Structures are given as C-alpha cells and as structure tokens.
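Shown here: the complex without one of its protein chains, the others still in place.
Up next, chain A:
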Amino acid sequence: MIAELGLAALWLAAALAALQMIAGFLALRAGNASELAALIRPAAIVQGVLVTFSFAMLVWLFAITDLSVKLVASNSHSLKPLVFKLSGTWGNHEGSMLLWVMVMGLAGALIALVERRLPERTMNATLAAQGVVSLGFYAFLLLSSNPFERLPVPAAEGMGLNPLLQDIGLAFHPPTLYLGYVGLSVAFSFAVGALLTRQVTPDFARAMRPWVLAAWIMLTIGITAGSYWAYYELGWGGWWFWDPVENASLMPWLAATALLHSASVLASRDALRTWTIMLGVVAFSMSMVGTFLVRSGILTSVHAFAVDPERGTFILVLLGIFIGGALLLFALRANTISEGERFALASREGALVFNNVMLSAILAIVLLGTLYPLLTEAFDVRVSVGPPYFNPVGAIFAIPMFAVMAVGPLLRWREDRIDRIGKEVALTAALVVAALVLTSLLTEIGLLPLLGLAFGIGLAVASWLPLRGRNLARTPLATWGMVVAHFGIAVALIGMASESAFTEERLAAIEQGDTATVGLWTVVLEGVEPVAGPNWTAVQARLSAHYGDGEARELTPQSRNFWAPPQQTTESALATRWNGQLYAVVGDRSPDGRWQLRLWWKPFVTLIWYGGLLIALGGLLALIGRVLTDLRHRRLAARIAERRADREALA
C-alpha cells in the first residue's frame, strides 16, 4: 500500500509539472491577462509537496525493510543499522533519482512561494522552464527507473548495501551534492525565463544569486565531505583521484563559481549580461552531464553501456533536449540582449572577467580529460587521463587566476589604476616570492607544490586586505563572506601543496610489541584482536602512537569483513594534531606472524578540508547577508507603499 501511495503521488506530481509547463507557456504567449497564469505558482507548490510525500514513502519502505519491493530487496538487509537502512534509500540508482526530483520539486515550490521581485511574466517563464526540466526527470523516473516496483514474490532477505557505503559520512554526502546540482536547475530556469522575456536585469541577477549561492555552498560541502570520505575510507590516504565521478561534482562547482561572480557583477553593475546567462545554462548542463556520467553506467564500461543502453540513452536524450534547447534559445536571443555597462581592464569587473575565463578554461580541461577516454574507448582505443595530466594543465590556468584573485577585490568598480593599490600588490608579490625562494632553498620540492604553497601563502594574506581601512562592524556580511571564502581557497591550497610535498610513508611488517616510526611519530603495536559489529567481523590492531616526546595516543585501525554482500574493507585510524595527521591502516598477517602496517604522516593535510569548510562558510555568510538585505528592502518597500496609501486616503 505504501509503495502504491508513493507511486501515485509521483504520477500526480508529474502531471502537475506538465500543467506548470503548459500553463506557463500559454500565459507567456497571452501576456499577463491570461487566467492560466494564476495556476502556475499553486501547481509548482503542490508538485513540491507531492514529490516530497513520494520520497517519504520510499524512506518508510526502507525503514521497515519491505522486501516485496524490488528496490528494497536488492539494496537493503534486515540486519542493517537503522541509519544505514534510511541512507540506503538514496544509495542506489532509483532512490537517488527520486531524491533528485524531490529536491527539484522543493526548489520549484520555494521560488513559486517567495520570489516576487521579478516581473510576473518573467516568473511565469521561469516556472515553465522549471516545469520542462522536472517533467523530463519525472518521465525518466516513471518510465525507466520506477523505485516502487513490486516483486512477484517477496524476497526472503535483502541483498544488502555495499559496505563502503555503510558509513555515516557517506549517508549525507549524496543529498548535499544533489541539493547543489539541483539548486543550479533554478539558476538555469531563471536564465531561460530571462531569455524568453528578454529581461536580463540586475533584478534578475539578484533573484538568481541566492540560489546560485545556496547550490554552490552545498556543492562545496559535498565535494569536501566526499574527498574526506575517500581519504579515510579507501585506506591509502589519497584525497582526490581525478576520478570521473569526482570530476562530475567538480565541474558544476567550477561553473557555479564563475556564475556566482558574474551574477554579482550583473547585480551591482548591470554588466556581463550575456555572460551570466551563458554560465547559468552551462552550470546546470554540467550538473546533468555529471548525472549522466554517474547514472548511465558509462563509466564502468562504454561497451556495457552500449549493450544495455536504456537508462543511459534516456538521460542522454534529456541532456540533448535541455542543453541543446537552452543553447539554441541563447543563440537566437543573445544578440537581442546588449552586453550592458562597459568597464576597463584594471577594474573589479575586469579582474572578475579574467578569472571567469580562467575558471571556464579549467572547466573545459576537466571536461576534456573526463570525456576523452570515454570517447576513445568507443573506438576501442583505451587511454588513461590522470593526475599527471590534470594537475599541470589545470595549473596553467589556475596560477594566473590565483594571482588576479589576490588583487581583484582591492580594485574599484568600472575603472581603477593598479598604482593606487601598489602597496598591497607589492606586499602580496613579496610574500609569494619570499615563499618561493625560501621553500625551494630549504627543501626539495616539486614545481607544482612549490607554486601552490607560495601562492597559497600570498593569497592567505591578500584575502584579508579588502577589510583594511574599513569599519569592521559596518562591513556588509557579503564582504565578510568573500574574504572568508577567498581565505578558504588559500588554506585549502596550502594543505594540498603540503600534503603532496611533505607526506612521509612507512610500510612495516612488525610483531606485537615492536615499533615502527614515520616522521616524528613512534608507533607501537600493542596487540591485535578480533571484534564484531552488527553485520561484520574485523581484525583490530591496537596501536599506541606518540609524536616526539608527546603523550601516547591509542589508535585502532581495523580490517573488516562484511558478509552481506561479502567484502573486505579497511578502516583507517587517524591521529590529528594541529600540524597534520597520522594515518594508520592494518593489513594482512604474514606467515611468520608479523602484521602489515601502513603508516603515513601527512603534514597540514587537514587544511584541505578546513579550507573547503571555510569556503562554504564564506558562501553562507554572503547568502545570509544577501537574504537579510533583501528582507530589509521588502519591509521598506511595504512601508513606503503603506504611507502612499495613507496619503492618498487623506487626500
């Protein structure tokens, strides 16, 4: 019954998306007078409620492990802890697609509910565009990935969830990323709506900006969390692999970063109109490309995809319709939208344009490196594109970007002279050069980590300079947000450079009571014992580790065996200090009774994720600042309207 309720709600939501789309376009053609226009906002809101209900039903099915539902039987197990039963809802293809449309439905409902700044015609077009996109994904879900399908005979027991996914970090990783992916769909709809009605105004940018910001914050958190998860769960201390799945989340982030900055220019200076629209289309396109890569199975093998192409083809067609349609509209309309206000190279807009071009180039490199191997594989030529390609080629564009990022926020809008900020530029340049010279003299270090470290240090200081000479109490929250986010980039950069340059590794085979050393750490193997969890058994090593003469800390890395499905995973143990992390993994036992230990000392590795969190925090500050300003404007506008009404009544 629960499954049927969920399915019915899903069909109804799809019907409402269709209504939203048709009413929207008819209203657009008829102009404001159409009565149909009154249907659009309620349709969007009810659709959001229905799809949320449908998702809640699926969560319920997983919570009670209803084994008559195919999806539950093939992805869950009655012995799993409850939290992983719940997170198992979106740990599979169908469930995660339902989560995707739910987030999209909620986002649509929210803009229908609160957004009143834009002309009603533009809003109608925006919601119609949102309807088109939603309808495509409802069709995908209902026609080729029905999550509520029943089994003819209920299964006796579920197949279980992949043990690597049974981790609390991963339970919340996909929802965060999806919030980001789908938040960009709102930016996409706004861009299409603005194109349709030719209303590319600062108001449009202001309406779109909080959505881009929110999506960008979620993507930042999702990527940061995913990277940390890979770091501690995969057991080898790697935190970024340039894996296509990771790239799928990085590409929308890069596009959203560019969009965010360009929308800011449009909002405050009425410049970069077409550029902002273009980025709005590209950002969501990257989300869809990411979904296609992850969901179509094309990554496992291009040939497997060609043999069972139903789902992949469906997403590919959707992708073609949405991206192709939006680009066609853009091509038809772009020349009717003027570029907007002009500005000089040495201006804040100039710096932002430069960095937007750099971000777009990095995006193109990541896209190329991700798709090229898939392309050649289709012709039976297999090549690998990995870190030795992405790191240096990306750096060609990233390094100038960091340099401009350090000075850009100090420049004035429209027109400025570099010599006005000569002191700040000199300070930053001196820091970078000093770091370059000192580091290369003191240690042996590769070129990329060296540059990363130097620019990270320069940027870490430069990012605070925009606050100089300001009254800190009166500085807008959005400015604080920018400063914190830029500082976060610097922090993450220093972490990455330090990890890749200074990591020390020790592979040891030792007996109980023996010691191994790595960096300044001394690690004693105190004992090895078996332990058991709810659905696994493990061998657990007890290590006592101390840094220099410091206190001993107990670490307990495990090697776990899950039985449903049968699989082995390593649970690493971490000892965190202010200046880095000790990473310990226990491996197999050799015939002579010694245990394999893998130890790493990774100086300042934690800065990578602290940097990520700072970036997200900066975004959050900016978002709060923008929303508060908007609320204040609304209150003010309401009061003015009230007064005018009073005056008219008096007259």
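Heads up, the rule we're going with is that contacts are C-beta pairs under 8 Å (C-beta built on N, C-alpha and C of every residue); 3 or more make two chains touch, one makes a residue touch a chain; residues count from 1.
Throughout what follows, contacts and distances are computed from a predicted model.
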Leaving aside the chains on screen, match the unshown one to its UniProt name from "Phosphate transport system permease protein", "Cation/acetate symporter", "Cytochrome c-type biogenesis protein" or "ATP-binding cassette domain-containing protein".
"Cytochrome c-type biogenesis protein"
Residue, one of A:Ser440, A:Thr475, A:Asn561 or A:Thr629, that touches the chain absent here:
A:Asn561
Looking at A:Trp60, A:Phe354 or A:Tyr610, which residue reaches the missing chain?
A:Phe354
From the list A:Thr376, A:Thr479, A:Thr522 or A:Thr629, which touches the chain that is not on show?
A:Thr376
Where the unshown chain meets chain A, residue by residue
96, 162-165, 170, 173-174, 177, 226, 229-230, 233-236, 238, 241-246, 294, 299-300, 342, 344-345, 350, 353-354, 357-358, 360-361, 364-365, 368-369, 372, 376, 381-389, 393, 396-397, 505-507, 509, 561, 565-570, 587-588, 590-591, 596, 598
